[in-house]
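Structure below; questions to follow.
Left out: one protein chain. Kept in place: all the others.
Right, chain A next:
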């Protein structure tokens, strides 16, 4: 019974694809609308490369290839930022790697690709940071405390123990512990020669 329906649907999708396949590849807005609609009805067009959506609309290839590019960028920059990168920098680096004639990639596209990569077990995660996001690409355990310190450091790219105490009302011990954990993961660097007190810099948060 279902196979007949499936065939009918497949025909509709083929018709749609022949008209609008290009639109999906070219337009981030259209992709977003498409993804949102799929989510609304309970369909995941990126679940499998063998799914109708991937096969006929080519959405699969777009996102899976993006996944590869994201992995490569994160790996290349890991030694510098410890496996944390802002969504903006990731977007910039990925676009650079794709070249002048490639399609535009929106931040929503990146987020969707990353959500799919999580299943590979490499520690891919997305950390909300006010108006934007940090992308984690290493299997480090980052809890609320770490996230909140990162959010505090966003404005200047660095943070001090006193600032944490003042803004978050934490005890010095707690602040130091969290900062040390971030240092261990190489996500933070210590500037012990800063004038007033040691500053903890986050490479992920300052870049050209």
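Observations on the model:
Here, a residue touches a chain if its C-beta (ideal position, glycine included) is under 8 Å from a C-beta of that chain, and two chains touch if they have at least 3 such contacts; residues count from 1.
Quick note on the criterion: contacts and distances are computed from a predicted model.
As stated in its UniProt record, the chain not included in the shown complex is "Vacuolar protein-sorting-associated protein 36", which appears among "Adaptor related protein complex 3 subunit sigma 1", "Vacuolar protein-sorting-associated protein 36", "Metaxin" or "Insulin-induced gene protein".
Remark: the omitted chain is touched by one listed residue; of A:44, A:88, A:104 or A:171 this is A:44. When the full complex is taken into account, the listed residue touching the unshown chain is A:183, out of A:95, A:127, A:168 or A:183. The set of chain A residues touching the chain not shown comprises 1-3, 5-6, 8-10, 12-13, 16, 19-20, 23, 29-30, 32-34, 36-55, 60-61, 63-65, 67-68, 71-72, 78, 116-123, 131, 138-139, 180, 183-184, 186, 190.
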